[in-house]
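Not every chain of the complex is shown here; the ones you see sit where they belong.
The letters A, B and C name the chains in turn, as written, and every chain counts its residues from 1.
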Amino acid sequence: MARVVVDVMLKPEILDPQGQAVASALPRLGVDDVTSVRIGRRIEIEFAGEPDLDRAREIADKLLANPVIEDFALHIAEGDSQESQPAEAPA
Amino acid sequence: MSARVGVVTFPGSLDDGDAMRAVRLAGGDAVGLWHADPDLHGVDAVILPGGFSYGDYLRGGAIARFAPVMESIAAAVRDGLPVLGICNGFQILCEAHILPGALIRNQHMHFRARDQRLRIEAVQPVWTNAFNDSQEVVIPIKHGEGRYVADERTLDELEANGQVVARYVGGNPNGAQRDIAAVSNAAGNVVGMMPHPEHAVDALTGPSTDGLGFFTSMLKFLAGVPADQGAS
Amino acid sequence: MTTEPQVAAEENSEAVANVVVGEFDGGPDTVQRAAATPDELQPYAELGLRTDEYERIREVLGRRPTQSELAMYSIMWSEHCSYKSSKVHLRQFGEKAPPSDRLLAGIGENAGVIQIADDIAVTFKVESHNHPSYVEPYQGAATGVGGIVRDILAMGARPVAVMDPLRFGAADHEDTARVLPGVVGGIGGYGNSLGLPNIGGEVVFDPCYQGNPLVNALCVGVLPVDRLQNKAAAGPGNIVVLMGAKTGRDGIGGVSVLASATFDSESEQRRPSVQVGDPFMEKLLIEACLELYDDRRVVGIQDLGGAGLTCALTETAAAAGTGMTVELDHVPLREPSMAPHEILASESQERMLLIVEPHQLEFVLKTAARWGVLATAIGEVTPPGPDGLPGRLTITWQGHTVVDVPPGSLADDGPVYARPVREPADLILLQADRAETLPRPSTPEDVRATLLRMIASPNLCDKSWVTEQYDRYVLGNTVLAQPEDAGVIRIDESSGLGVALSVDGNGRYARLDPYSGAKLALAEAYRNVAVTGAKPLAVTNCLNFGSPEDPAVMWQFAEAVRGLADGCAELGIPVTGGNVSFYNQTGAAAIHPTPIVGVLGVLDDVAQRVPMGFPKPAHAEGDIIFLLGE
């Protein structure tokens, strides 16, 4: 089944305390070569019929992203769940 | 000599002072432990207090679980060290897989603070021996991520083993499965709870003094339980 | 210092965001270059400066200001930093105040400090974050709490509680559905994460606040008397340390007009005026600062708020009469491409400026590191000038001197205006429409209907949807909080010493009569504190008004200040601090004048406090109820 995925991230110049907290915890996990972590939201929207990008864009714009501090991007994803998406499945 | 009870301070811990006060009011010696120091300083029990360790921006307790002190605690737990995780402390224990399940965002998505009625479901030897079976108590809750979840099998096991220590009554404040407010590990020495017993130890500053029972239970346990209750 | 951006200035700057300042020849605008190019046009008007103000800057400097200097003057001489319209009125608070030997710090400091025992003092203040909370409710309200907490921290105190008087538009308006949950979430999110109990506040709805919600936040802190800090950058040779978050392009909307020619329109958007708060960083900052105070490691300290480094550098130097050299290259940046004027204007949150003796520097850096907080030496205190003249603040960037100013000219000697005042034309009509002329319910059914309507009205209804999002128990010293009329916290566990606080205001009363409205707000807060059993000691206030350039608004303001000052004189308690928020205005329509008054009182033993509800009667026949007053 196909879904529209909306990725919402803080605008690059906006402070991301969440990402910062994770980044500064990494050395304790023995990870020293990460220079930055940014954390946003991933939203999966499933339509009854064909996935509707324009509709999804409207939803993202009005409801999912806060345009004052966030940007979003969207794409169509195939498959049942994130794990089975070919493009995303090295895990 | 009274028992020495360690209270861990993580960066972002908030209720560490209250937990220490509660230990003292119950008659114990409170010992401050520091997240970065793996030394438990020979304490007889440990409390992981409430707060927002490391900001808790990712998931409550996700980062704190990697603090040096947690390795020592995980090891000592296996030897039977009594540990109580309150709110953020509960989250940390779940993240560290010392307790089963997980705590996720409240179903209504708001932070909620209120005086909450609970029913003590398991009068277990370490942390709840001061209560009667099915006793109802009033203890504050205050959290945004307190919805207890686990898969059905785990939940069934918890119930069957008497590991559900307390349940919300008079309204579930966060959508927790089966109204679960507190659970213990299988051995019973570790309890995690979302409500804050340390805020219910003095009638002047809390809604009740019901919370004191958790601390006196532990002290009584450390002082040597009556034979019929048996240690775990 | 306030964190209230000046709406007018912000609007101005957006309109002309693309003005380019002369040719830039690659490097920064230096003092040397400014002296050599006296005729270069500068966008002072777009920055909110008047022509006569710009001329005065040139006079002070003896040349045109550099870009960085212009940015600094425009910020420091803005309404919210210079109090240029309110100063002439606020003086009454000092002049009419009763003498008090309990006041360890008063107006002009970050917050007033009141001694409540031989060795214990408390400090409290209320501040506004109105406009940012309208733009981005969650972050605006959150950073409002963060800002007032740092004010309290800067006095040497541990913050111990917060309160939040709020005003929203109509409860059923769709924008209220955006603003209110965001504001409440932000206040709770920040305050709860800092571990500060919320012990009271207000939620009031009125259409006049639709485009201008009011988000005022009060913080109270406790300190041992001998830990009192001040902001003076005393002691030439001492080191200037910046501690806390990295500096980013937060809140520099106001000076974005100074963009260098190399910025294209895309990067133009990358100038957020929204600041995002990081309560975790603030919590660490609090713990690190308190440890430094206890170890006597700091000579002076100042929080960074609305005007960022500009305000902190000029105020600390001006307070000591010393000079200061600062190397901007040492300021840790979130975005490496920032220009000097952006670094100076940035409103990035969770930062403090410390003055430390050279031999203490190592300890300071170590303490900061222990708490996981960034601390960086960025400059040095320099001697005052010859003949008792104050020193100069010089700031370099990449080896160039970009600022060379007398700090007092920015911090203390801003413009002062006695703006024209005129009673609002509609006031007579408003006042003529008296309550006595309203129809009265006459039948029992009418009374019942009226009562039900009142109970159901948003302004009187249960506020637990709001207060349940706030932690009231943390720290374990909250004796009274919601739904009580005043919050009471225990300060000293052994003696039971504590304080009571209430914040109150009524914009509708103040609209009808600002003089009496301010007095009534004071009286209400005073009563609320007194009925707990506390002795009222001190007053803070946040004056929320429309545009000071409107004589009718200015009249309301003048009257309200006069009323509050007179009321305080009559009650015998001083105003110890506060904040003015102007330009709460949508088009020509101003909000109701809304003076918010906070009163602090002391209880020798909080166990003796009197709660609001009637207790269970002690006698079988019941207790007797009295009505006091007229």
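Throughout what follows, a contact is a pair of C-beta atoms (placed from the backbone, for glycine too) under 8 Å apart; a residue touches a chain by one contact, two chains touch by 3 or more.
What you see is a predicted model; the values in this text were computed from it and never measured.
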Stoichiometry of the full complex in this file, by chain label | A x2, B x1, C x1
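Just so we're on the same page, only the chains that are shown with their structure count from here on.
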Have a look at A-C versus B-C and report the one with more C-beta pairs in contact.
-> B-C
Just give me the whole-number Å value for how far the CA centre of chain A lies from that of chain C.
-> 36
Between chain B and chain C, what is the gap in Å from one C-alpha centre to the other?
-> 38
In chain A, which residues are in touch with two or more of the other chains?
-> 17, 21
Which parts of chain C, given as residue numbers and ranges, touch two or more other chains?
-> 278, 280-281, 372
So, in the complex, the side of chain A touching chain B is made of residues 17-18, 21-22, 25, 28-29, 39
What does chain A use to touch chain C in their complex?
-> 10-17, 20-21, 24, 66, 68-69
Residue set of chain C touching chain B in the complex reads 185, 188-189, 192-195, 278-281, 283-284, 371-372, 464, 467-479, 490, 493, 606-607
